[in-house]
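All protein chains but one are shown in place.
Chain lettering (A and B) follows the sequence in which the chains are written, and residue indices restart at 1 in each chain.
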Amino acid sequence: MRHDLILRVIAKLLIPFILLFALYVQFHGDFGPGGGFQAGVILAAAVIFYALIYGLADARKVVPEPLVESMMAIGVLIYGGVGVAGLLLGGNFLDYFVLDHDSVHGQHRGIFWVEVGVATTVSGVMLKIFYMFAARGNADDE
Amino acid sequence: MNTTMTLGGHFTYFVTIFLMVAGLFIVIARGNLIKKLIGLGIFQTSVYLLYIAPGKLVGGTAPILSDAFTVYSSPLPHVLILTAIVVGVATLALGLALTVRIREAYDSIEEDEILNMDAVPSRQEQA
Partner (left out) sequence: MSLAQHLPALQVVIPLLAAPLTVLLRHRTLAFAVALLASWTAFAISITLWLQVDASGTISYAIGNWPPPWGIEYRVDPLSSFMLVLVSGMASVVLPYCRSSIEDEVPQQQHYLFYTMFVLCLTGLLGISITGDAFNIFVFLEISSLATYVLIALGRDRRALVASYQYLIMGTIGATFIVIGIGLLYLMTGTLNIADMGQRLAAVQGTRPVLAALAFLTVGISLKLALFPLHQWLPNAYTYAPSAVSAFLAATATKVAVYVLLRFYFSVFGQSQVFGQLPMQEAMLLLALAGMFAASATAIFQSDLKRLFAYSSVGQIGYIILGLSFDSVSGLTATILHLFNHGITKGAIFMLLGLVALVMGGTSLSRVQGLGKRMPLTSFGMVICGLSLIGVPGTAGFISKWYLLLAALEQGQWWLVFLILLSSLLAVAYVWRFVEAAYFREPRQDVDANATVPWSMGVPTALLVAATVYFGLSTGFTVGSASQAATFLMGAR
């Protein structure tokens, strides 16, 4: 697919918008459909799209494997970290009320960081799954 | 008149049951490993419908606080089903990974062929 001009140009034009849309979905999760999981999948879809057009090797250069594996773990740690932060600030586990000077802002902050953690893990997992399946058998030699 | 009204009102439940039974049938009746996973996916989809359809209240709006509305649809089923969807995705990914490994080990993804290949060594094992 590398040799198909139309696909390459369209991909180059679209991928930034897909990434932007992923960020939009991420941050508007509490006002409309969206949130961490959906954003993570869209983010991964953008990278997979890139891999389909430009080849797995190029995608691996842009988003290397160790990064992907760490993303999975770091997302869970962020989520757990928010929970533990609630513990350290005097509340229960995953207590958002104590995270800021008043409850509403605390809820905002808690939800924000938890969704960041979820998006990181989900995009990491989706990319890892894609890399592993795509690398199996004959390598993509385009 | 009464039966058609009940049928109409329970439409989502009929669809749920149909998907549930169709999914289960595919899992049990088809020998191809990937078809089984697809059946499992259809079966899980019926559960999503079971939760979400009753969540929409008649006359209810989206669950975002506003002064103009008093009746809101319940957001809880949506959250539960998001979790269930993620679980379903993880299960599907794991099932497909296992299928790929089985294909590499057995050269086949038909259940009866695999069981045949397994049955022969176990008789030799008793030697």
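A few comments on the model shown:
Basically, contacts are C-beta pairs under 8 Å (C-beta built on N, C-alpha and C of every residue); 3 or more make two chains touch, one makes a residue touch a chain.
The shown structure was predicted, so the numbers you read here are calculated from the model rather than taken from an experiment.
Residue in contact with the omitted chain (choice from B:21, B:64 or B:94): B:94. The missing chain lies against chain B, touching residues 20, 24, 27, 33, 36, 40, 43-44, 47, 50-51, 54, 76-77, 80, 83-84, 87, 90-91, 94-95, 98-99, 101-102, 105-106, 114, 118, 125-127. Remark: the residues of chain A touching the chain excluded from display are 69-70, 72-77, 80, 83-84, 86-88, 90-98.
The working rule: only the chains that are shown with their structure count from here on.
We define each chain's centre as the mean of its Cα atoms; on that basis chain A and chain B are separated by 25 Å. Residues 31, 35, 37, 122, 129, 132-133, 136 of chain A are the ones that touch chain B when the two sit in their complex.
Residues of chain B that touch chain A in their complex: 64, 82, 85-86, 93, 96-97, 100, 104.
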